[in-house]
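What follows is a set of notes on a single structure, which appears directly below.
The complex appears here minus one protein chain, its other protein chains still in place.
For reference, chains read A, B and C in written order, and residue numbers begin at 1 within each chain.
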């Protein structure tokens, strides 16, 4: 057997099904051998006492995405991929957003150009379709799917993104015909507008009322609607960022009936609550740091999400990373949202903290096995989004995308140890057990003990099947 | 005890709870006594061997309702109330339709004027809201509710009637504030349009494809959506003309969770099927006679509807009478719908056959008790729509609205024994056991053995609570 | 029309379906007329401001029933029927208990002899079958059914009563063949024994552990088992005294699937809780006053029971009156149960308080309508147990069994205002709104303002259909 570029020795490997002691031999950026002893490598990493896992794949992140009202996201490709690598990830999947009235192809090309040469780890780009014109549905989208952009997200809410039911159905039909996958943000636009008006009329404008303006039943209704549209068109769909029991039960109902409905959940729905959106002492707007959509629910919904994870309702666990700065770059607080929660940018940073939160709350606390962790954070993302084989597993011939974890290490999440572009983390002070101590992407060490070692451009922008 | 204007003697009375042998004494149009022997009446009806039931109330009929494309309904108030009386009814509830861009108040006034002086039996008018402008929601509707128009129907489909989710929510809010009841036609507009286009593109334009263009899941989705809107606003709703298992199960789910959701079903959903919409030998368009929305489903859905009736999911059984002529008045076939099922007028006549069909399929075949029949066809309509006390029961002080039934009489439904304005019945040849042989409204015999004995104008137009 | 023996004038009548103002005329112990004005009666009762309801029927009471260990029940027929009458009832249904190794026929004859001449109001006797020998199943039981003993109870627990599954199935088969109704006490014997041993071994012997020894899942399991046996044999069954959500949901599941499963609940399951079984200050055994089986559950189960009442899962609301003295007749406390909860007699007195509790918690608090109250407490009992027509309704020709209620009267339940034979009430201090102020049985006033006016023997022992 020939020699290797790099050997990872002495660790305990975990795949989505198995856990065992072995060395890994890497050659040309790929896993060449998994064996009881890999010797003769040019370099060796000592993984004694560590877990050796597939690098995390985060299939739901927002980066450098323009927003209609001039707010810029706090992360570009370089900072986001760096933060992701620091958090144990080796691949992220951001969205190329079509603004209304513009070409989808042009949006994708421009977005890809931003990514090229700037990524520390690999990326694969989803599309967001906000304007499904005949041109987009008939030509641009089919062509992009053929080019490897095989998944796209549609929104059932947001002024500048919402699609009508008719548009949803037409987008679903393209997905069916071309074999692509639709990701659905399921919240009911009209219901949210109605509630927002009611709250504003009553003078309830603080960030906390963001949660009240989109109660769980609004998400449940949209989830049922999306499921029905998928059933009518006969196409698989992925319901993203599911927040609580009510939409979860709709998805389970659909799965039980044999419909091909998949689902994703996120750290915020197992660890934050609606109460976090309340003002803090001395800071009326502090709740804005927790404003995301759907909003966090209650602790009983955390239990429902774990139930869904345990019984297989959810296939993926992503971050829905969507970073904004709380204070402006000049150190002054961003004024957006003082007049009403309606103007608070929707989204929280999370690409760097997703894996430690799930590891700690899930594996360390005994709620899920290590194998389930790998499945939820890596393998299923690769399978579902057309990157398998090649990504998402410790398997011979796959890219050597690997994270080393110290399962015993205790850390407290704090903004000052993170690498993302946001100026805060909603998990400030959150204690975890288990931490990623090294990230290897395509066989190269890209992060070690919190220090990024990779150059932008090391990561590739991938086409998919 | 004073004497009576009319005595009904020797019959078996049934209310929504009890069945017993008694005479009825009527004075001044009201039930004055129920006793073992009522003597001394000015007139007597011999009810020996007959059932004496509350007159039917049909809370869902369409009469003399304008349609955007110039089609006129086949019944005016005189013919519809006459047909209803012949079918054992003593009260019907048609809809005053607001056309878009017009005043709701004006529509109601005009409709009421059509009714006044022309009805054989009582009527009470619901509203249809197609244009919920601030004027309508803020002033006209609240004023009309105060005037006794305490229920209104909204549509989730049809080009000229469909309301957006936002509009539905705002109408629901008025209902909550003013204590009125919303009736919901639950089918998803965009889904139907999508399916219609797909079918037409494939050349599937025969009446049969009407059913295929609005499959049950489209009704289920809209039902779930309406339930969610009612939950958000916290207002009771009535889902009308439920056609099969899928929407029924959504309603049961809502009721089990404690939501105040009521439901209605109709004869077509226990006795007709999708197959009836197919062409007949020698008549390509014959299926058009069965075109209604939602369309009839399958026989397994008939079972689901009976299950819903038996376990209390449904409160009312109405006709959704919506009569069109199959051939023109000149004897030539109406051409509407030859080019596509989309142009076939939606609706079937049924006000005269509703009660015999349910009596025969339900009571005579042992599926429901006589008491349940009374509850489904009279008492609950009065209770739910603000006509109770006074209507819907054999009780002292109530209007003497009574139907005498021969439970053993076998009849075959045929167009030539009916009194409605349509030129066909979808139940041509349908055999029943049990038939209404006399109808008494406010103490006056209005129909006897199929012969109408009342003058238009005898029926009143009622305000409600 | 002839004159009447008694007229009840000026009240508001309620049946299981209707509420209306009317007078009632009574002749020969039966309702002869319900009319706007009943004049010319020999006697008149002024019911102005009162409700006039069918007298309560309590289809589940235990009286003068021998118990294996020498404990005697605190009520004989005279005291029990008197207490029932004082509580607004006109008919009770106790159980003739077959002791093992004895003849069922003999047990019935002896029990009937105890009843004859001693009842203030009517009774109808159920059977309890504890020893289904071939003789009992093949001859005694069929003969007794023909004689009008058309319902019998079987137990899935209790040392001296429990039937094996095989015995249950054989009893069910007789019920199917002979058209009788089986009432099932559904708790799992072996599970209770197992839990009892475990608790006793751990030294947990106080009355409170009675509740812990038969948790709700034990009742749920037995309920599912009884339902399955009913399904296998194809026979209707009545699950009695359902205590909470888990068994309730099994019954709903069965009903939804079309099985003929009926259910009963009791006051203790909407107003007492497991916590009541704890020791009181200064009285270690105070919890024994609340020991019944199944035991009261939690307040969330109260909600589940109301949900089941509202959605039609339950047909009847009975007392399961089973009275024991807390202190001996010599004023010393009964020692039974000091060594272990296992020896506390199972049962609480309730025949006199059932109706006020449901009226107050249900009707006065707006949870159920007056009609539903009548249905649950009178009409359905008569229908289900073969006493309809004739009993359970305000209808012409029916027995004049009537209770007059003051719906506004506030009372506090206290042992010193009750007439039963027990020396306490579990509802001591319970406040109610609504109280029965007069009870009329077969046209005779048997109780007025808490004073019994009838002689033992006025009540008949009824055969049934």
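One rule holds for everything that comes next: a contact is a pair of C-beta atoms (placed from the backbone, for glycine too) under 8 Å apart; a residue touches a chain by one contact, two chains touch by 3 or more.
It should be emphasised that the depicted structure is a prediction, and the values quoted were computed from it without experimental measurement.
With respect to the full assembly, the chain omitted from this view is in touch with A, C. The residue from C:99, C:195 or C:437 that touches the chain not shown here is C:195. In the complete complex, the residue from A:371, A:415 or A:433 that touches the missing chain is A:371. Touching the omitted chain from chain C are residues 164-166, 168-170, 188-191, 193-195, 215, 217-218, 220-221, 224-225, 228-229, 231-232.
Against the chain not shown here, chain A presents residues 1-2, 13, 15-22, 25, 27, 32-40, 252, 255-256, 258, 307, 310-312, 371, 374-375, 379, 389, 393, 395-398.
Basically, only the chains that are shown with their structure count from here on.
With centres taken as mean Cα positions, chain C sits 41 Å from chain B.
Mean C-alpha positions place chain A and chain C at a centre distance of 59 Å.
Between the Cα centres of chain A and chain B there is a gap of 51 Å. Residues of chain A found to touch two or more other chains are absent.
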